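Encoded as structure tokens, the structure appears first; notes follow it.
What follows is chain A.
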Amino acid sequence: MLDTDTITTPDGRTIGGTVMDLRNITLRFGGVEAIKDISFDIREGEIRAIIGPNGAGKSSMLNVISGFYVPQEGEVWYRGKLRPKMKPYEVAQQGIARTFQNIALFEGMSVLDNVMTGRLGHMKTNMLSQAIWWGRAAKEETENRAAVERVIDFLEIQAIRKTPVGRLPYGLKKRVELARALAAEPSLLLLDEPMAGMNVEEKEDMSRFILDVNDEFGTTIALIEHDMGVVMDLSDRVVVMDYGRKIGDGTPDEVRNNQAVIDAYLGVAHD
Partner candidate 1 sequence: QLVFPSLSYRTGPYAAGGIPFADGYADYFTLLNERDGGIGGVPTRVIECETGYNTEKGVECYESTKGEGALVYQPLSTGITYQLIPKTAADGIPMHTMGYGRTSAANGEVFNNIFNYPANYWDGASIAINYLLSENDGSLEGKKIALLYHNSAYGKEPIRTLQELSVKHGFELTELPVDHPGQEQKSQWLQIRREQPDYVIMWGWGVMNQVAIQEAANIRYPMDQFIGNWWAGSENDVLPVGDAADGYKALAMHNVGTDFPIFADLEQYVTGAGKAAGNGDQVGTVLYNRGFYAAMLAAEAVKKAQEIHGEPNITPAMMRDGMEALVIDEALMESLGMPNFGPAFTVSCQDHGGSGQGKVQQWDASAKEWKIITDWIESDASVIDPLIAEDSAAYAAENNVDLACQ
Partner candidate 2 sequence: MLYREAGDFKTSYPADNQTFPIKFDRWGYWVILAFAIFVVPFLVNDYWASSLLVPFLIYAIAALGLNILVGYCGQVSLGTGGFMAVGAYSSYKFMTAFPWMDMFTVTLLSGLVTAAVGALFGLPSLRIKGFYLAVATLAAQFFLVWLFNKVPWFYNYSASGQISAPERSVFGITVTGPNTEAWAQYAFSLVFVIVLAWVARNLTRGTMGRKWMAIRDMDIAAEIIGVNPLRAKLSAFAVSSFFIGVSGALFFTIYLGAVEVGEAFGIQKSFLVLFMVIIGGLGSIFGSFAGAAFLVLLPVVLKLVGVDLLGWPTDIVAHLNLVIVGALIVFFLIVEPHGLAQIWRVTKEKLRLWPFPH
């Protein structure tokens, strides 16, 4: 059964019912068991963090959600339905967008084109119409361009619009990746270490963007991050993984004081 009730977080935000429910997921690569029987859920409109030491299986979990890895055991429930076996692009078409830990931008294309690829799900004209670039195709291009420009403005990357992404420094690439994911107007956004390689100032900006997306569009966000400050400040609920197991799940405060989490991951209690 899916939980459709709304709950209220300690800091007073209301979050909705379950959007995605992962049940008893186990994922193996040959002998390596990357995820061992993990269950957790993601609720409408929340910011859900996944943390854990390196190699814990966080990214693998995200890959399971986005359909790139197919777990050997377990079920993925999305919006009240058991998700059948799906190709990643079909998952994307259901409104799930993501960014990647090792930046996966299309290096040969400009920033603008990269962000435009985020809109592919919204562009439907057929090839013939595109070939002659008349009527529908041109119109659709302009409309979607406008949507993309809004995202670009939002993320403040106007200046690099036409730059090939290959030339960008690491941090900007991360931002472009976020822009690409946002352009898809997803209902569930998965972020894999969006702030790695940024300094505090840039992390602040990034946090701002994430919070705004969440606030303004009500986008549900699942996020992996190693900066505890960011995680604790932003997220509504946190899952902690270690060696493929779930060792904690709850509000930031609960997690922070969980001894198992402190031992496995935090080292010292974070305030």
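The candidate set was assembled so that all candidates are chains of the complex that A comes from, given by their letters.
We take it that contacts are C-beta pairs under 8 Å (C-beta built on N, C-alpha and C of every residue); 3 or more make two chains touch, one makes a residue touch a chain; residues count from 1.
The structure displayed is predicted, hence computed values, not measured ones.
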Of 1 or 2, which one touches chain A within the complex?
-> 2
Which positions of chain A touch candidate 2 when the two form their complex?
-> 66-68, 87-89, 91-93, 97-98, 100, 104-109, 113, 116-118, 120-121, 123, 125, 127, 130-133, 137-138, 140-142, 145-146, 149, 180-181, 184
